[in-house]
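One protein chain is absent from this view; the other protein chains keep their places.
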Amino acid sequence: MRPTVADARTSPVIRVQSEDFDVAAEIAALAGGRTDIGAIVTFTGLCRDEGGRLAALELEHYPGMAEGEIARVAQEAARRWPLTGLVAIHRYGLIRPGENIVLVVAASAHRRAAFEAADFMMDFLKSRAPFWKREHPREGGAGAWVEAKDEDEDALGRWD
Amino acid sequence: MRPTVADARTSPVIRVQSEDFDVAAEIAALAGGRTDIGAIVTFTGLCRDEGGRLAALELEHYPGMAEGEIARVAQEAARRWPLTGLVAIHRYGLIRPGENIVLVVAASAHRRAAFEAADFMMDFLKSRAPFWKREHPREGGAGAWVEAKDEDEDALGRWD
Amino acid sequence: MSVKVVYFAWLRERIGKPEETIDPPAGVTTIADLAAHLAGLGEEYAYAFENPSIVRAAIDRVHAKPDAPIAGAREIAFFPPMTGG
Partner (left out) sequence: MSVKVVYFAWLRERIGKPEETIDPPAGVTTIADLAAHLAGLGEEYAYAFENPSIVRAAIDRVHAKPDAPIAGAREIAFFPPMTGG
């Protein structure tokens, strides 16, 4: 009857979608009716306008691989920490400043596991999930592809 | 007209209350209409039933000092990280399993600052904010006061 | 010089009241002095302060160490290690 709720409790929930997401609904699906969760950490990544320079970001993705790669990262997080729930949602398409791009929700009995799992998810999503951002400048014209940062790749070393 | 929104943007929002809080509303108050936020991290602490053993937790607090101490921790977080918003809400009174106890929301242009500030806030709230938890066993009777954990005190060393 | 003293959690329960006004005798100049003085006021106080090293204190709603001077304090609090969050 409520399959996403059941899924959230047993295995990571992964979604790649163009529509926006609802943080409160995802928390409710994960935690509703449960009494064994002590900590829920959410991470929401949003589109910035870079000081007014950007009209939007366009996110291209590799359908099929994107879901699979996020699922692999999520399974690794679930293996490393005793989680009671894990959600990862990544949007694609045209996203305007102030809008959501990515959501991770990690739940556990204890706060350190929830914090570390959410942090780990974001580090690996950034460098492993096949998404590419292109800028749409407010001034018009074809914008540049966002370049990957060395610091994002370096961040993975935190989890060795 | 909407004073909490203005407050969220300029200085930490601190609340000590018996009522529940609404994570989505706090995020909206912090981020609504803004285009300079790249990352929002929320931490929600919930009451667990400890394997069915507990009927509730009762949270006693030191009125006046609780708000002041959380504000001091929040000001330190705002000093250490370039935040675009910070909220800390701590409940008191009788809280049943599955219900919320504490909320921290940290927003920043960049994800590392948001993660670290939220993590820091929780470490210091746990050991510095004057709240005491008492267990209400399902079996009835006067429950025990929860004992502080050495690991909570030790966790503060992460931020030296 | 009299000062309001407040207790929380199991200190409050052991002492049997949430607050009282204390007039510390001469020589009681720090938090540790005051705790030792209180511990001598009766069985319930002795029980509350039986392990002074784990009792925490605040002066005027700010955390205070055992050697903090209490001169000029309006409100002194004693309580167990905190368990919020």
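A, B and C are the chain letters, set down in written order, and residue numbers restart from 1 in every chain.
Keep this in mind: a contact is a pair of C-beta atoms (placed from the backbone, for glycine too) under 8 Å apart; a residue touches a chain by one contact, two chains touch by 3 or more.
Predicted model, so just to flag it, every value in this text is computed and none were measured.
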item: Where the missing chain makes contact, among the chains that are shown; value: A
item: Residue among A:Ile14, A:Ala77 or A:Met122 touching the omitted chain; value: A:Met122
item: Contacts of chain A with the absent chain, listed as residue ranges; value: 45, 59-62, 64-65, 68-69, 90, 101-102, 122, 125-134, 145-148, 152-153
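Note that in this section only the chains that are shown with their structure count from here on.
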item: Identity of the chain that, by mean CA position, is farthest from chain A; value: C
item: By mean Cα position, the chain sitting nearest the middle; value: B
item: Centroid spacing, where centroids are CA-atom means, of chain A and chain B in whole angstrom; value: 23
item: Mean-CA-position distance for chain C and chain B (Å); value: 27
item: Junction residues of chain B - those touching two or more other chains; value: 45, 122
item: Of all residues in chain C, the ones touching two or more other chains; value: 85
